[in-house]
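Notes for the one structure printed next.
With one protein chain withheld, the remaining protein chains of the complex are depicted in position.
Presenting subunit A:
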Amino acid sequence: MSTVAFTPTPLNPSFNSHKFVRTKPNRFSLQSKAIVTSDPFVLELAETLEDSLPSSTAPLQKLREASSESLLSTPWPSRRDEPFRFTDLSFLRYSNILPVSQHPPTTTLPAADSTSFLSLNIADGHPVTPLSNSSQLPQGVYVGTLSALASTPIIDRVMELMCAFDAGDLFWSINGVGAPDATVVYVPEGCRVETPIYLRYLAVEGGAEGSKTMRMSNPRVVVVVEKGAEVGIIEEFSAAEEGNDCYWTNSALEAVVGEGAKLTHSYIQNQSSSSAHIKWTSIRQESSSTYELTEISTGGKLGRHNLHIQQLGPDTVTELSTLHLSVGDQTQDLHSSLVLDHPRGYSRQLHKCIVAHSKGQAVFDGNIKVNRYAQQTDAGQLTRSLLLEPRASINVKPNLQIVADDVKCSHGAAISDLEESQLLYFRARGIDPKSARRVLIFAFGGEVIEKLPYPSIRERVRSQIKSLLDPSPK
């Protein structure tokens, strides 16, 4: 993959005057410098995307430029590219992709369902302020749009982070070009945010079921958890209402977890079965920080999560748990990479998936790099899959690359149907095999659901998974 190296520089006021050059057909100012491998499809996509956006706001200008530069040198991925070897993007490729309207949709959005969260709706990529229960926000914490952010030091901090990640792919760049604004979560040093922040991504616009039109949105979130601070973030992706089911959510979240800080991240994806959901999560962990992720993905015709975690200092703790469920003609894909460059990192990754449909598919590529200085790393990775139907498929590629010599690493992969001995145990107590299977399949996923830190969300996810696995109870 060709990426363009980019050196982050402090925000320079001169950027304000730097206009995005728009001279057709060479729309992008930086195109002349880019390697000319532009894919016409990608070019066209970039153009429509750019047309849909208002003239760039200053803070995002730099991101857009950097993103468009790499975008133009990156072709649409094919099955020949390793990261997409098992993930077929052709249904997106042959859709008529239109950006969502530039103004936040006026549809009445569902209100926050409880007072136990600070909730913020992000409709078609546009953060819809205000935040609910904002009185519960501790002093100095900011949750809102980048464009409305007044504090220059925070803007600088966000910008520094925003342009630092260079391992993204085409979709990361598309998001960088197409994000209308960014949602910023900023937690200052030593601050513990008791109430979790609930980001509700809603797809509002969409093509009708069966139509070839996909409406694309590019939500972007930046999270900064400063030294010793602590915050919980829930990302939930769903549709605002049924009917407009053909949409493509191309989301990105990047976060830095400061020294000794902790970020608890829950990610729930239950978008419609004809939608595409592509997400990037890029995390940078400073020394002694903790990052915990629990992902439950059940929706979309295509669900792809690219998770990248970079260790910036020693003694980090990283816990990743994922449950993927394919109950229809759909693909769930997790590509994760954890890069350890410092001593005494601790990481645990659990990936579980259930493919319960003959056209269902799951993909897992989990890479852990234990580099030269990452001595005394303790890294564990386990992937377990249930294949419940003939022709259902799963491709897993757990991989550890270990350079350091004093480490404890383990990985395991298991793909199977349910255990016969467990089924027999139920049957020997008079329980019919169908009910036994249902309970066992649910219990398999339960291990990940249990890790969701908030009871109300855990319960909701539990019943949602139950109904997906068993659409007609009794």
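The working rule: a contact is a pair of C-beta atoms (placed from the backbone, for glycine too) under 8 Å apart; a residue touches a chain by one contact, two chains touch by 3 or more; residues count from 1.
Throughout what follows, contacts and distances are computed from a predicted model.
A.B. asks: Which listed name, "ABC transporter I family member 6, chloroplastic", "phosphoinositide 5-phosphatase", "Pyruvate dehydrogenase E1 component subunit beta" or "C2H2-type domain-containing protein", is the one UniProt assigns to the chain that has been left out?
C.D. replies: Answer from the UniProt record of the missing subunit chain: "ABC transporter I family member 6, chloroplastic".
A.B. asks: From the list A:130, A:243 or A:433, which touches the chain that is not on show?
C.D. replies: Reading the full complex, the residue touching the unseen chain is A:433.
A.B. asks: Need a quick check: the contact residues on subunit A for the chain that isn't drawn.
C.D. replies: 419-422, 424-433, 435, 439-440, 442-444, 446-447
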